[in-house]
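Missing here: one protein chain of the complex. Every other protein chain is in place.
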Amino acid sequence: MAAADMSTPKIQPYRTNLNVCVMGLIIFLISELALFGAFFMYYANLRLARGVEWPGEFDIPFEPTSINTLILVLSSFTCEFALLSLDKKGKGGPVFAWLFATFVLGAVFLGLQVHEYMTIGFTPQTTSVGAIFFSLTGLHGLHVFVGLLLLGLGMIRAVRGRWTKDSHVGLLGISVYWHFVDIVWVILFTVVYCLPSS
Amino acid sequence: MTAVLRPTLARCLWTTPLFAALAVFVTFAARAIFNMDPVMQENTFLTVAYIFGSVGFIVGIGGMDYWWTWITGGELDPNDHSQHGAKSWRDYFKFNTDHKVIGIQYIIFTFIMYLVGGMFAEVFRAELAKPGMQSITNGTYNELISSHGTIMIFTFMVPVFAGIGNYVIPLMIGADDMAFPRLNAVSFWLLPLAGLILLSAWAYGSYDTGWTAYPTLQDQSPFGQTLFQIGVIIAGSSSIATAVNFLVTIVAMRAPGMTLFRMPLLCWANLATSALVVAATPFVAGAMFMAMFDREMGTHFFTTDGGGTALAYQHIFWFYSHPAVYIMVLPGFGIISEVIATHARKPVFGYRAVAFSSAGIAVLGFSVWAHHMFASGMQSWLRVPIMFATLLIAVPTGIKIFSWVGTLWGGVVRLTTANLFALGFIVAFVIGGLSGVMLASVPFDLSITNSYFIVAHFHYVLFGGSVLTVFAGLYHWFPKVTGRMYDEKLGKWHFWITFIALNGTFFPMHYQGLEGMPRRVADYAPQFGWSNTVITISAFILGASTLIFVYNMVHSARHGKPAGANPWGSLTLEWMVSSPPPTFNFPTTPRVIGGPYRYGEEGVKHAIFPDEQPAETEKVGA
Partner (left out) sequence: MKSLSVLTLSILGTVVGAVIGVILILTRTLPEEASAQAGGIDDLYSAFLWFSGIIFGIVTLILLVAVIRFRARPNDTRDGSNLHGITWLEIVWTVIPFILVLAVAFVSWNLLNANNVSGAAEKSGQRIHISAYQFGWKYTYLNEDIGIKDSQELVVPVDVPIAFDITTVDVMHSFWVPAWRMQMGATPAQTNYASATPTKIGEFDIVCAFLCGVGHTQMNSAVDSNLVSKVKVVSQADFDKWVAETKSEAAAS
């Protein structure tokens, strides 16, 4: 009996119309959103409950960051084009090109953020305003970094011709993740950069 | 030689230090390049060593092997099941993707942590046996209570239900495994890691701030406090991963015909719990990260200087930790529904109401976090709405209790050990629930909060509640897991001693708290002397009763009389396969044709195997 059991499982997931991987990823991303939520909760407590001036004596640059926001939003589109350029045979060229474009835009975004950190004139250690500014943007930066790694791995698979029109769950996952990073940034940009105390 | 290259614990022995050393080297280099002062910062190095050593451990045990091959575009064999199922006891120490193996790994590991946490409690109960300071100092006492709370909550109470759910849920819904078997294995192996890190804190001065670890007290603690934070974050990651898995499994992997309202109630309970875990656990991780940054990087999230606010920690922490209370008891509610329906031979009274009350508790659970902070000076306008929401939770909880009593009425009640624990749970949980209603009332709470009344309340809910449900579940599914029966006589001894000792331990605490004994103290006013002696003696008896359980389980697993597929005559799917179940659970896909608790109807089944072989029918019978 035992020997027979070690063969292929006979039961496959029954509801194949629901893609379990993408579903799991979306639930995981809800959980990620809650992690950002913890930091947003601190931020809300700081400003709403305690009435702390934002950003107070510091200067949070608005214009360069809004350009940076556009770059990240653009990268969501290039990521989507990678999915649209899939074909049945798994020809990796166009997919690779679009993924590479996304990667470059993401890297530029991250580079500009690091540049902002170095020129902003305060550190995480300065006050609680500095701490929450750096941890919110830093947590997002970490997600961009992970996204870049995923895009890199997606490119490797593209070169090897593993993404086809019929089988590309992993690529779908990478794009869902990348859109999530983008959406979180839009929220973060609105809250942290666009809503200074008047 | 090959053992150190293949995914085993032996490989962890070199991957863990390798990752830790690399991280320390990179940190050192970065500090040197950016001219940080001082370059040698021992605690920073230890922090990164622990975090990246943990990654190394997961890589070593084999958590990343498959994904690495997949993402780099390597060749994979979809029919390779070499990591699935256990052929000998050694397989339980390996990365295994079989949900049944993982369930057993979970249950045994968490139970070991239960014994460790219990030992901490026995030591400080000995200190509290009579007034005055006995053998341990204030500092050690605080470390013991902190470890007791942390170990019990993060490495026993939350994950033990993940273990039981892991074993039972895929069988109950007719799936061959969880939706993500490898993720499942990773989330188990994160847990021993968290446990080891939490225990290793004792090597670095431990942590003495209670399991809540409020700032700014935690800024004064030695390095062990940082390990507490890392350990909690890792345990939290483990439960998030498991919860994602449960949600997808229950939503997408049900057998044909298994509609939502044909699911056993444990599945409903796990669905609600997993939703809570996914949405709430990241908050505790966030709080821990911020507290860790305060300690190790010199930020000012919660410190008074630099404009921080300690109250924000409490808000974020309890935004997780109150839902966590339901995370620790909702799966228990599910277990009780299974056990009572089976052993009272009667359908669960008001199935839909019980299912919806789980969801109701999960939703309301998010709106009550601040009732832990009535005396913390939080925004005063929050008090009354939070009080109201807290009181409201009594309604769905009451529905469950009344429904279980309604299930018993008119049944044929078999007083097996599993059922005794379920009945004991109802009695103890009613007491804990009623004291909870009292504590929700703000003026009453403000007169006795942070006293032993609180200790009594949450031990009635967590021990009288959750732990008794765990025992009920373990006795109920023991025949399924091992294929053998446990010793009923020993089981009943275990129940009665546990139940009496639990009341002897925790009931007098109500009186102490009302009379003015604060919690977390190593010494107390002389008038509490005799009641503390009673409590300590009961606590020792309570500890000793666990040994009966351990003996019963270990002995019966090898020498018990064979149980057969369905010793309880239960209708749910897990009892329709052999005990223990085959490696891939079901010989053919089951088809669900009715509700899970159709007792008292002649010849009715919950599910059938459409292409049943004659040999299978025998097993299915009863």
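Order as written gives the chain letters A and B; numbering starts at 1 within each chain.
Keep this in mind: a residue touches a chain if its C-beta (ideal position, glycine included) is under 8 Å from a C-beta of that chain, and two chains touch if they have at least 3 such contacts.
Since we're looking at a predicted model, the values are computed, not measured.
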{"item": "Missing chain: touched chains present in the view", "value": "B"}
{"item": "Selected from B:Phe349, B:Trp369 or B:Phe495 as touching the chain missing from the view", "value": "B:Phe349"}
{"item": "Selected residue (touches chain absent from view) among B:Val413, B:Val534 or B:Ala557", "value": "B:Val413"}
{"item": "Full-complex contact with the absent chain, from B:Val55, B:Leu382, B:Leu514 or B:Ile608", "value": "B:Leu514"}
{"item": "From B:Val405, B:Ile537 or B:Ala557, residue that would touch the chain that is not displayed", "value": "B:Val405"}
{"item": "Touch list for subunit B against the chain that is not drawn", "value": "137-139, 141-142, 208-210, 214-217, 220, 302-304, 308-311, 344-347, 349-353, 375-377, 383-384, 387-388, 391-392, 394-395, 398-399, 401-403, 405-406, 408-415, 423, 426-427, 430-431, 434-435, 437-438, 440-444, 446-451, 511, 514-516, 518-525, 569, 598-601"}
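The rule is simple: only the chains that are shown with their structure count from here on.
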{"item": "Touch list for subunit A against partner subunit B, complex", "value": "1-2, 5-15, 18, 20, 23-24, 27-28, 30-32, 34-35, 37-39, 41-42, 45-46, 49-50, 52, 124-132, 135, 153, 156-157, 159-160, 162, 170"}
{"item": "Parts of subunit B lying in touch with subunit A, wherever the complex brings them together", "value": "70-73, 79, 81, 84-85, 87, 174-177, 179-180, 183, 240, 243-245, 247-248, 251-256, 278-283, 285-287, 289-290, 293, 297-301, 306-309, 311-312, 315-316, 319, 379, 582-589"}
